[in-house]
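Excluded from the complex is one protein chain; the other protein chains are retained at their positions.
A, B, C and D are the chain letters, set down in written order, and residue numbers restart from 1 in every chain.
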Amino acid sequence: MMVLTARTNLAAQGLTSGFGFLERTTGWRISFSLIEYSTSSTYARAILVGLLNSLFLGVLSLPLATLIGISIGVMRTSGNGMAELLGTIYVEIFRNVPIILQLFFWYALLLALPSPRNADPILGSIALTGRGIYIPGLNVSGASVLVAVLILLAGAALHLRGRKTRWARADRGQIRREQRFLWAVASLFTVMCFWLGRLPGTPLLSLPEARGLNFDGGISISPELMACVIAISVYGGAYIAEIIRSGFNAVPKGMSEAGRALGLSGFQVFARIRLPLAIRIVMPTMINQFVWLFKATTIGIAISFTDFFMVISTSINQSGQTLELIGILMAGFLAINYSLAWVLNRVNDAIALRGTQLRM
Amino acid sequence: ASSEVADDSRLKTVLDRGLLQCSGHNGSFLGFAEVNDEGNWKGIDIDLCRALAAGLFGTAKDNLEIVPISWAQRWPALQSGDIDVVIKASGWTQSRDTDLNLAFSRPYFISTYQTMAHAELGAETLADLGGGTLCVGAGTSTERAAATYLEANNIEAELLTFENGDELRNSYYEGRCDGQVEIAPGLAAGRVDAPNGAENHVILPDVIALEAVGIVVPEGDDDWLDIQNWMLSSLWFAEAEGITSENVDDIRANPPSEVVAKFLGVTPGYGERLGLDDDWAYNMIKEVGSYSEIYDRNIGSGSRYGLERGLNALYKDGGVFYPMIID
Amino acid sequence: MEATMSAPAIRISGMNKLYGQFHALHDIDLTVERGEKVVICGPSGSGKSTLIRCINRLEEHQSGTIEVMGTCLDDNVDHIDEIRREAGMVFQNFNLFPHMSVLDNCTLAPVLARKTPRADAEATALRYLARVKIPEQAHKFPGELSGGQQQRVAIARALCMNPKIMLFDEPTSALDPEMISEVLDVMVGLAREGMTMVCVTHEMGFARQIADRVIFMADGRIVEQAPPEDFFNNPQNDRTRAFIGQVMGH
Amino acid sequence: MEATMSAPAIRISGMNKLYGQFHALHDIDLTVERGEKVVICGPSGSGKSTLIRCINRLEEHQSGTIEVMGTCLDDNVDHIDEIRREAGMVFQNFNLFPHMSVLDNCTLAPVLARKTPRADAEATALRYLARVKIPEQAHKFPGELSGGQQQRVAIARALCMNPKIMLFDEPTSALDPEMISEVLDVMVGLAREGMTMVCVTHEMGFARQIADRVIFMADGRIVEQAPPEDFFNNPQNDRTRAFIGQVMGH
């Protein structure tokens, strides 16, 4: 009802004019794109570029944030006074300063690297500059990279399936051999993929070289992307650390005592017993936090990383179709976050402790 | 007021309300909307709002409310009636004019986008920055214009867009970009306060784009649009006739010509046709001054920017502005 | 290390344990010979658990010496590891790892701490699970077992390290009557095979049946120790008498 | 409601209880007279807890009728509330509210559910705490008490509602031997005062001492009921005999 009223009211004001503009060409550039894009691409494509960039950012920074979170969480429960103190300081600083300011800080730090004209490549081929980090890359097409990634993901999925169903079969050695074979095949396909997808007329390996005002060749990681990844991981890490810490606190002390009584080393107790249990305990809260953290990746706009939000925002300014674009923004995030939560919920179900009779 | 004004016109609503709700910014836009040490708005856009309020009500004091709004919010806010008029450095584009059912007044400012580069690069024109990186302000049409310009002139350069002017400038100074594309006042202000001294930066002469900035009202409200156009015309008229806020009283007491007498409301007619008081132009000039006063005060010789009039001068000084005929 | 072969299983002398200011164990002297079965009892808070936990260094003692199979328990991490490998422990509330199957629970320590090949470890684990009569549960998870079964897994897990000594801390107090008898049966079986055992329990039937010696603790001290017949029929100490009366009484 | 004064404390007839497909209680018929003390025993999983939980509607039964003090247990919320106020319940694992002091635990229900003035409720609470011999613990929190003390608080808390009937679900199985006797003492005292009691327990000593009747359950059915002497000395049913043998045996 309300939606309907809104639609008629808006139409009467001439404020919405439908989604026809998506077909129009944008006329502006996007500095970082995973798929082909030029000034003559359509709005729809620009939005897709933004969506992919956001996903890319999420794929890089969410695992990193988790890693940092776990490390800090461990520091805060380690028993070493200094580590605990620093862990606490870390959380209090990075949790309590707005992410946008942290982003500016990291960005300024990266820009303070020498300019490409003065930068000497380390090890002959890696250059750290204020314009980005240049590393050697492969001259292959984007599609072949995509296929290779898919192959590796499929390999991982099959591997996990094997692990899950391993008790259905008796011979574990057999399964292990199968898994090794699986990985060999996957790597072979990956290499083949790159070989088939190499760009004609170029050497397979591409090294960065100084040319003109910038470096050329190889893979360049722009400081914008890096600043975003660092800022999100560091910021998200502070929140995740708190959750992990509460997880560690909730693991019964008897668990590590039992581990130690069995003669396991401190690290073994941590890696095999406390960490897996803590992660299971905090999984639901973590899903909440991941969904939130993914939304926090919409900071690129501040430093010119073209993420989903920035494309929408630019499109709003360029086309003026505010309400349609806000609608697309909502739909995009709904789709991504629902999928994220769905996947994580499946993971949660897969690793859930079995049975309810346990006495702990 | 006059019966000629349509009942559903925004003009009538505003006059009945006794208050003009004019767009502000959600931060600052150098030269157009800034906040002074006491938290009061100033800038070209703000002065135009004040002029409009003074024209409508005799004085802007207590009759004007600057409503802070963001860029994304300006069109919906105008349509929903949260604000009466958008004076917010908004360029006149076809899609806005047609798709969005907005109406633009005559342009009140022609912004030129130029490039500032590090002097050590020795660049003299934009073409010398080929292969480099340019930082561009996102938001208005700059971004698109820059891309078009580079393509048209066959210059290979990377473009980085920044939403926020401060960040744009910082990135440039930190060496992220070889050049910075921005609206001229912004460049000028940045150069003066460059951390390593103004002499280390040059503003390249290439004009990347022109954008005609106008006042925006909802389409189909001719009475209200007329007010905007005649307000701008009056400001230029005053400049052309040498009327300023200082001498306006003298001139009114002693009008040099019949047209000026009509303009300042000494003889009736100038306001009535618009549905306003006849001395509305006088009130306006008295309170904010002529166009040249507004320009000088905010971005011209009287400000830290010290920007030339250039295109924004009157036609007789080589610019593009002119008053319309008062009969 | 020559002494190792002939040293008693456990030798504790003049051992004191403090929690902060609280003196939990006073001047404990205790020797357990190889193959001996010792039952410890006493009122709640008397330090029974603390004593047993000191033996494999889950708690650090402040003075006195503890030797296990001739190895002295000090700050040397190698010694601690060695002792922990020699002494298996079964906790009152099992402390099974809920995220691993029963079999993994049993093979974890042999594979990681003893570097036993996995296949061997699994064979051993299945043998001990059969020993405690639950070989068919090997692939279940702890949460899917009844209390008595969980307790038996805990025993099997400890046995998989081939310990010379087993320490039990109230292994039956969380179970209901029928399950108690299941678990006690397993322990009696172990005892018959000559395993050195130290067991904190209030099951006097068990003490009567298999203990070589019953130790009574109160207020952090060993108050009385005697063979079970003497202990139950002819207690020397007033506190012991009162305690026995109460435990047998209701 | 005229019948209320003379109705038996509990009258259950033809009651069935299902958990989904699982038939947990079959055709239960049971009458408990006012002032009667009934002990329920039986193997694990036989439905003892379920029966007692049906009486105050912690579980919903599917068919048959339950009347408590003449009030019929149906979907009428007023009836449920009335019955819950009449019947106090003591859980196996205490279920004290850890965020409230002992006194608050005891006064909460009288103040909220019975609208007793707080001062009166506190006086009553202190009286009952004295009755279970822990008046000095009134201002501590449950986490600061020993198990036996916690269980006694749970009893006092139930008594503060002045219930006509007390339901106990294995009130001693989580306690150690010394604490068991503390709690049993309190229950014996209550029984002597003429409180109607239904008690699930394996403490056969207690059953012998105070029960008017012992009920044996197996597989969701009442298999045998008899006065304690008959029950222990002359059980009619094979299952009963086996069970008694095991519980008394070890």
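The working rule: contacts are C-beta pairs under 8 Å (C-beta built on N, C-alpha and C of every residue); 3 or more make two chains touch, one makes a residue touch a chain.
One rule holds for everything that comes next: contacts and distances are computed from a predicted model.
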Identity of the absent chain, which is to be given by its UniProt protein name, from "Dihydroorotate dehydrogenase", "Amino acid ABC transporter permease", "K+/H+ antiporter subunit F" or "Phosphoribosylformylglycinamidine synthase subunit PurS": "Amino acid ABC transporter permease"
Sole contact to the chain not displayed, among B:P68, B:G242 or B:G318: B:P68
Touch residues of chain B, complete complex, unshown partner: 24, 26-31, 34-41, 65, 67-70, 72-73, 76-77, 80, 82, 164-167, 169-170, 189-190, 193-197, 303-305
Residues from chain D at the interface with the omitted partner, ascending: 56-58, 81, 84-85, 87-89, 91, 93-99, 108-109, 112-114, 141-144, 150, 157-158, 161, 174
Positions on chain A where the hidden chain makes contact: 2-3, 5-6, 9-10, 13, 15, 79-84, 86, 91-93, 95-101, 104, 108, 239, 242-243, 245-246, 249-250, 252-253, 284-285, 288-289, 291-292, 295, 298, 309, 322-323, 326, 329-330, 333-334, 336-338, 341
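Going forward, only the chains that are shown with their structure count from here on.
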Whole-Å gap separating chain A and chain C, where each centre is the average of the chain's CA atoms: 49
Rounded Å distance between chain B and chain D, as computed from the means of their C-alpha atoms: 84
Chain A and chain B: spacing of chain centres that average the CA atoms, whole Å: 43
Touching two or more other chains - residue numbers and ranges from chain B: none
Multi-chain contact sites of chain C, meaning residues that touch two or more partners: 174
Interfacial residue positions of chain C with respect to chain A in the complex: 56, 58, 81, 84-85, 87-89, 91, 93-99, 101, 108-109, 112-114, 118-119, 122, 139-147, 150, 157-158, 161, 174
Chain A-facing residues of chain B, complex: 71-73, 75-76, 79-80, 95-96, 99-102, 121, 129-133, 135, 138-141, 143-144, 147-148, 151, 158-164, 167, 170-171, 174-176, 178, 218-219
Sites on chain C touched by chain D in the complex: 43-44, 173-174, 176-181, 184, 202-203, 205-206, 246-247, 249-250
